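Got a structure for you, written out below as structure tokens; questions coming shortly.
Here the complex is missing a single protein chain, while all its other protein chains stay put.
Chain IDs A and B follow the sequence of writing; residue 1 opens each chain.
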Amino acid sequence: MAKLKLSLNYPGRTLDLGLGISISQGEEVEAPDTIEVNNALAQGFLEEIKEEKKAKKGEIKEGNEVWIFAEQRNGKIARVVFELLSKGRELADKLNVRLAALLLCQKDCGSNELVAYGADKVYLAENEKLKNYKTDFYTKIITDLIKKEKPQIVIYGATHIGRDLAPRIAQRIATGLTADCTGLDIDQDGLLLQTRPAFGGNIMAQIKCKTMPQMSTARPGVFKLANKDEKRKGEIINVKPDISEKESLTSVLDVIKAAKKRVNLEEAKIIISGGRGLCNKDNFKMIEELANLVGAEVGASRAVVDAGWVGKDHQVGQTGKTVRPKLYIACGISGAIQHRAGMQNSEIIIAINKDPSAMIFSIADYGIVADVKHFIPALIEELKK
Amino acid sequence: MNFDFTKKQLAIKKMIKEFADKEVKPYAAEADQKEIFPAEQIKKLSKLGVMGMSVPRKYGGAELDNVSQTIIMEEISRACNATAVTMGAHASLTCHPIVNFGTEEQKQAFLPKLASGEYLGAFALTEPAAGSDAVNVQTTAVRDGDGYIINGNKIFITNGGKADLVCVVTTTDKAAKHKGLAIFIIEPKKTKGFGLGKKEDKLGLRGSNTQELVFQDMRVPKENLIGGVEGEGFKQAMSVFNSGRIGIGVQGVGIAQAAFEECLKYVNEREQFDRKLHKFQALQFMLADMAMKIDAARLLCFRAADVKDKGRKYVKEAAMAKLYGSDVAMEVTRQAIQIHGGYGYMKDYPLERFYRDAKITEIYEGTSEIQKLVIAAELLGRGF
Partner (left out) sequence: MDIIVCIKQVPDTTDVKIDPKTGMLIREGIPVIINPDDKAAIEAALQLKANGKITVLTMGPPQAEEALREALAMGCDEAILLCDAKFAGSDTWATANAIAAGIKKIGKYDLILCGRQAIDGDTAQVGPQLAEALNLPQITYVQKIESNGNKIKAERELEDGYEIVETKMPALLTVTKELNEPRYPALQGINDAYEKKEIKCWKAADINADENKIGLKASPTMVKKVFSPSAKGQGLILQGSIKEMAHDLIERLKEREIINKF
């Protein structure tokens, strides 16, 4: 039975496959033979995932590699790199080429790990001047490497470093760069198909690159983490960086770790809101505790503000504030229009309510039918682990 | 006939709309509830040069054309009417007589401070016995040596209790009736005999300061008589009100527009009988009606401003603008509460404030009845 995934054409978030199975964007499911599945296939909402033939050793072409920039900060490889290695592996396998990681650091801080997570090769440049990211040094080393080895694809995490570095490289070698990709695939011509949001996420665009290498920065948290296989073997190639005599044009005077500043509701990235389902003022404190744990702001429904459990400046809704955070968690809120009007444009909405027919579920990306007084403590416990 | 704004007018509209939405509108409800004077907003408007929008550039003003000034008044009124009337009484009522009738010395002495917002202005005409019957002013100004002694009181004066400069309408010769009026520039903080009376508790525009002024043997230098000649006061006051009428008309438009925008939002959100309100024809008819009337009122206001900009007589046009603008404000705000049903009646929603704010536009700066007399006089060729 073929594995299926939702095609990009499907306008919803999940699709019912019958037999109590449903599939969400980004998931792969063994296809049951149901009417729902066959209809969806016919309409083009479901796609079969073509089994890739595992290339035999001898079939892999040398050169034209797929590269992942292995960003490290303070000697620790960023999490996004391991997500990109899994996507990179998929792309390299489709193209029958090798997957390599680029690690620039003071001293090797994880080339073995990169191999374990799927890299066939690691280009390792070690120098004390590379300990902290520097635009000019990193740009020089990577462009020299690209000119020498001529990879066909280079992917960077769309992090502060990645989005500072990749455009500089792209300009220097006069190639195309696509920013903040949420989808990467190989099309029938063997070229990289890059999918990314634009207009503030209101539309999706598919981009192709006419030049080599094709470069992208990819959004963290979108691609699945690669599987770790300690037994994997890979080649570590030492690269001698040509920066020994140079001084960087910029100097980093200090690095400060700072907690995110307390921000007002309209600018918060995460809002956790409490409603009447919490039953009393004491229980509302759970919302504050949860918010502190994840660096969120506290929101509230009107009922709860009127009851005096929290101040009016936390009120979200028609007579309160209108917010559009990245994540909105509605706890024990029914979701009547007076509240929905103030938060329905949030990027991701999670609803927790013990009434399965509560209106809030109609706009939630993830719903939990449970008593909020029991669920929040469970969430807090899970986060503290 | 060109119904479009110029690029510069559009730039002004864009700036003031953004300012009104961010810096003025969020504070309007509280200002109304707690009667908070919009001092912060006036300070910010001063920085933008808005308080000097009617003052010529050589005295530090922005010298905007009347259409641009009308644009500004509409946007501020849409956001908060306490702020709008505070601004209007200063920029329109107080600056006008000095700009148009003041001597060069008076302009140089007072306009720069008014333009920068350093001074807040007020215009004092109304008295217990002088409302629509403006000529019946009882406040007297008697020549005494190098100055005048003024006695009397003024009621219902916008900015009265906060002003740094007040234009006071007096009579120097009661027998001469309308040929006996004279307007004096008073700086309250520097003038003995200037006193404040009762601060009014009002139905609407509750953040605006409306107060009684009391003059007891108040001495004023003769240099402060606007224009330097006695007996010009009535003509000057009528000019002030003609000009100010366009602003009040567009204030009505701004209030109506604010109410209307709330309705548009509401009918897209509320559901009854399994459908959103905007699916009901009754509501579609109401919205169509409101939109048309607001637009018609707005066009009357901008037409009057345009005629004034072209230097022609605009008395009838200004009266029509104020009359219809205040009419529409009343009708639209009433309808807006109705559309919101029970919610419209509750102070949590702004509709009831718009309804209360609207009423004064039918009364001050010439009641609607006076406007009708003015228009009729223009039609029938009789002086008013």
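The rule we apply is simple: a residue touches a chain if its C-beta (ideal position, glycine included) is under 8 Å from a C-beta of that chain, and two chains touch if they have at least 3 such contacts.
All of these numbers come straight from a predicted model, not from anything done at the bench.
Of the listed residues A:59, A:128 or A:381, the one in contact with the hidden chain in the full complex is A:381.
Counting over the whole complex, chain A has residues 8-14, 22, 24-25, 79-80, 132, 135-136, 139, 159-160, 163-164, 166-168, 170-172, 174-180, 193, 196-211, 220-222, 224-225, 249-258, 270, 294, 324, 326-327, 344, 348-350, 361-370, 374-375, 378-379, 381-383 touching the chain that is not drawn. Taking the complete complex into account, residues 7-8, 10-12, 14-15, 18-19, 47-50, 52-53, 57, 62-64 of chain B touch the chain not shown.
The working rule: only the chains that are shown with their structure count from here on.
Chain contact summary for the complex, chain A toward chain B: residues 318-319, 337, 341. The residues of chain B lying in touch with chain A in their complex are 265, 269-271, 348-349.
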